[in-house]
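Working notes, structure below.
Complex shown without one protein chain; remaining protein chains in place.
Every chain is named by a letter (A and B) in the order it is written, and numbering of its residues begins at 1.
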Amino acid sequence: MTIRQLLEILTVLIPLPPFLAFAFIVLFFNRWKRLSHSIAIGAMALSFLMAQIVFWTVIGWGGEALYEHPIAVQVPWLPSGDEVLSMGVMVDPLTAITLFFVSITCLAIFIYSVGYMHGDPRYSRFFAYISLFATGMLGLTVADNLLMLFIFWEIMGLCSYLLIGFWFEKPSAYRAAIKAFLTTRIGDVIMLLGIAYLYSQTGTLSFAAILRDEAVLHELAVTPSVISGLSVAAAVGLLLFAGTVGKSAQFPLHVWLPDAMEGPTPVSAMIHAATMVSAGVYMVVRMFPLLAVGMEGAVGTPPMVAMAIIGSFTAFFAATIAVAQDDIKRVLAYSTISQLAYMVAALGIGAYVAAAFHLVTHAFFKALLFLGSGSVIIGAHHEQDMMEMGGLRKRMPVTFWTFLIGGFALSGFPILTAGFWSKDEILAYAWHLNPVVFWVLAAGALLTAFYTMRQICLTFLGEPRGEHAEHAHETPWVMTGPLVVLALFALFFGFVGVPEEFPVLGELIGYNWFHHFVGATVGELLHHLPGPESFNPVPLAISVVAALGGLTLGWLVYGRRPLKAGETDPLARWLGPVHTVLKNKYYIDELYHFVFIRPTVWLAGAVFRWFDRGLIDGILHGIARLGEILGIANRWVHTYVIDGGVVDGSAKVVGATGRELRQVLQTGQVQHYLLQVLMFLCAFALLYILFF
Amino acid sequence: MGGETVFNAIWLLTILPELLLLILALIVLGVDLALPAERKRSLGVWTAAGLVIVLLVSLLAPVPEEAAFGGLVRADPLGRVFRAMFLLGGVLVALMSMDFRPLRQDGPYYGMLLFSLLGMCLMAVAENLVMLYVAMELTSISAYVLVGYLREDTFSAEAGLKYMLFGAFTSAVMLYGLSLLFGLTGGTGYMEVAAALREAPFSLAMVGFLMVLVGFGFKVAMVPMHFWTPDVYQGAPTPVTAFISVASKAAGFAVMLRAFRFIFPSLGGEWVALMVAISAVTMTLGNIFAVWQKNIKRMLAYSSVAQAGYILIGVAAASRLGIAAAAFYLIIYTVTNIAAFATVVLVSNLTGSEDIESFAGLSRRSKFLAWGLMLALFSLGGVPPFAGFIGKLILFAGAVQSGLIALVVIGVLNVIVSLYYYLNVAKVVFERRSEEEEEPVPIPVPSRWVLGFTMAAIVILGVLAAPVFNWVWRASGAWF
Partner (left out) sequence: MLEQFIFVGVLLVVALFLPVVLIGLAWLLRPKRPNPRKSEIYECGLQPHGENWVQFKAQYYIFALVFLIFDVEAVFLFPWALVYNWLPLYAVLEGVLFIALLAAALVYAWQKGALEWM
């Protein structure tokens, strides 16, 4: 067996262990908590191991080699006449890097959950669900076609529903679950339309057959779609992007993500960092050649323009909301929306590698932040309001330092953190390609740094402002361990993608590995993408200023003089009504409720009253009445016309079948049956004899 | 026969499974004489084990492609697919019969089962009107006996009588039809008949077709030859009900597909139009009547009528895909329906009732059984990812390919209606409480095997249909 064959088998097997863990826990071991978490973690560790073997092996091959000969396995799955839909797996550079970060973050979250979920009455079920969740993400990552990707995508949708509503005793939790499910579904349905449209045009959904074939792409780009002015490629791209808008919580479908905080915190980390929202961005990154086909110079295609607009808008918009939130997890939720929007915007302007890079670094530091916040919540006895915290630095030192690293990475603290390198790359491209996008993103970066600092100060600095914070304690090692590991990644992962032109460091490292490796995923296309030819210090300076400025500003407002208990947020004093609007998330939930939900409920009520009760039930009752009349008539015929005493059993059968419409045909008497057959025969025989 | 070869030993290979079945039947009858009464239940094992061997032989033994015995039979690949289907059904039914309490475990029962299977296998490969008729009669007469096998039970006796009267009548009509065809064409081989039928007057040929259709229609339980179904299904011993609902129906479709393809191609569009109408009416009536049923066997009877309607879609499509889809669906239907009836056997053993109500609380009495029934009902109702879904999908695909869009629409609507009554049973099984729910349902070993196998098949065929479908698809190639 060659190494390649071994890797093929490993790749196929990667999503399997968590699924088996799910099945075994649900079916057999749901009473044994220890056994359940051992199985789940063991399975995840197995997947992790296989994913890492695949990743490190293909790294040795290099990006170009992997692009030329990706690891690919296919089996025929669904026959449909002459064609057979195939299912298969494929590993190209993008898949490899995604496997890398997904398996690490998932494993960290699994281990962490042992501590976080300790003592929960549905402990085993939790591990079953997150195992299925991991299956969804790993399967989606290795999928080699859109259909399979969509199937795993939906599995994750289901898991997010189950896990957000995991504590379904809380009304807010199950509402949030339903909201998440329905909101993402809007995007999914549109995405499915896109998939169907793509299939109807190309007859295949395989990534290799569509994205690697110049002819197919060109054909799609020149064929006009049903919407005038749009090529098929553009129409499909827009429809697919709608799926991302839902899954990655972009405006206007961002409303579910903050509410999804109702789930247990490891789930939040899972949804926000490792799996679900990443899947949305992963999908558009994966489909990028299709989205970008027909691009000329720096002028993007319609889907790219849409992505640039929605991405940059959401990035800024979500950051403003985050500034005014008091719930520790909600702040992070909005920061997720905002950071994902960076990736979407980056793709929108054609910064393919930068988007992928930010996807990876974000997964690390956001998982870290979420797990850190979970650690805070557990340490502070399930307190989530930052206004009630403070002074946790001394009480929870490990959590504090790791959280600080995560926060700085999110802010893009220069040089030291991974977040800086990826965000800087996006900004550098934006400066070069689209100044409007650049300034919006830079403003967003400033806000990001500000609210991150606000969060750190409110949570960890000063004196405790609440009872729970007073008695806070450090969490056990199963929780802090993953934090430390993730913190290392949040610090150092950025160095794999240092631009070669970067002063000093660039020369020191000398090779932008990430750019070469992941960039190889799109093959030739990479060289046609516009980008800065040489290093430009201006965007770098602005980016550094935004990060440091935001952090300093946050320090000045919240850190220099920590809030006292009962004191209001200084920001609320200064911004007044604006702050209220921000705190209420621009009233978008209320708007949706008024515009969509109320009319739907009203319409449903009306339909039920008039259509269902009145019309349909009316018809049904009418039919029932008719049946009754026929039954009575039939009974009369039976009693008086046909001799009652046939075989005993016939009477029994007649009695058992009751008086319903079918009595007319199904009398239980074989002579009637035969007569009806004969009538059929004669009628049709006559028909054919007379008319042909 | 003139100068032709009178006999060629290689022909025996063509009917090797049938010969083995005959020998097996004799062995089972012989063993029956030797066994004391209390140990006769082991006859089921003998039968099932023998059938497994026959099944393996029929799948693995080399078979000459050309017609044997002067054109009486031709074991072409599709015929062999059907043969394997019947034998599989036979194995499962034999195992199931061992656990059905009211049934006398004796030689004639298993013998009749084997003779009926022998008839079916011959039906699948018959290529001559006389052979066809003899094979169908062998199948039917054995089945009449099986249906009335519970002599003390008036329901069973009545069912046997009705089945026989209905069967005899339709078979007589079919015999008239066959003689009419013979009279028109002067031949009994399918090819001769088809060739001569091109010259024959259309209306007479059509009358012959209709009369033959009555005979086939009885076997597959299509409207309006379906009337016997509910009464017979309800009255017959449950394993026998399973047997005539899967193997007998599949045999009917085997001869129907072959006859339409090879005898009546000249009638072309006319029979297609007729079959489209019958298919639509069959599935609609079956589903509507099933909704009202309170007895699970009666419900499954109407459901089997509806399923016949779905399969008729494939017949009406009259294309390679349609035929392959119909055969493939029958395989799925075989395992699915047997799973359903196997659970009915076990529950009725315990409760003595076959009412849907008696399934209340089943999920608490036996998870395994409840899920077995559930998988079967989901598959019948075409819920993805179970086998029935893929089966229906391919059937509909075949119809779309042949341009029968309206029929597909009716089919899809029917699938939706059918979900109502299938899920109704699910509700009773999982939601309704009953007083006996503390008492677990014992599952004897044979039923364990049957249920385990069918459940696995339902799931596996659902998620990985390709290998089996490809087998059927390749087999159907010989007809085109």
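Everything below uses one rule, namely that a residue touches a chain if its C-beta (ideal position, glycine included) is under 8 Å from a C-beta of that chain, and two chains touch if they have at least 3 such contacts.
Only a predicted model underlies this, so the values are computations on that prediction, with no experimental measurement involved.
Considering the intact complex, the chain excluded from display touches B. Screening B:201, B:352, B:403 or B:440 against the full complex identifies B:201 as the residue touching the chain left out.
For the chain left out of this panel, the touching residue among B:78, B:164 or B:184 is B:184. Across the entire complex, the residue among B:10, B:26, B:130 or B:172 in touch with the chain not shown is B:26. Taking the complete complex into account, residues 6-7, 26, 29, 33, 183-184, 186, 199-201, 204 of chain B touch the chain not shown.
We adopt the following convention: only the chains that are shown with their structure count from here on.
Chain contact summary for the complex, chain B toward chain A: residues 154-155, 157-158, 161-162, 165-166, 169-170, 173, 202-203, 206-207, 210-211, 214, 224-225, 227-228, 230-231, 234-235, 270, 274, 289, 292, 295, 321, 390, 393-394, 397-398, 401, 464-466, 469-470, 473.
Listing the residues of chain A that touch chain B in their complex gives 75-82, 84, 647-650, 652-653, 656, 660, 662, 665-666, 668, 670, 672-674, 676-677, 680-681, 684-685, 688-689, 692.
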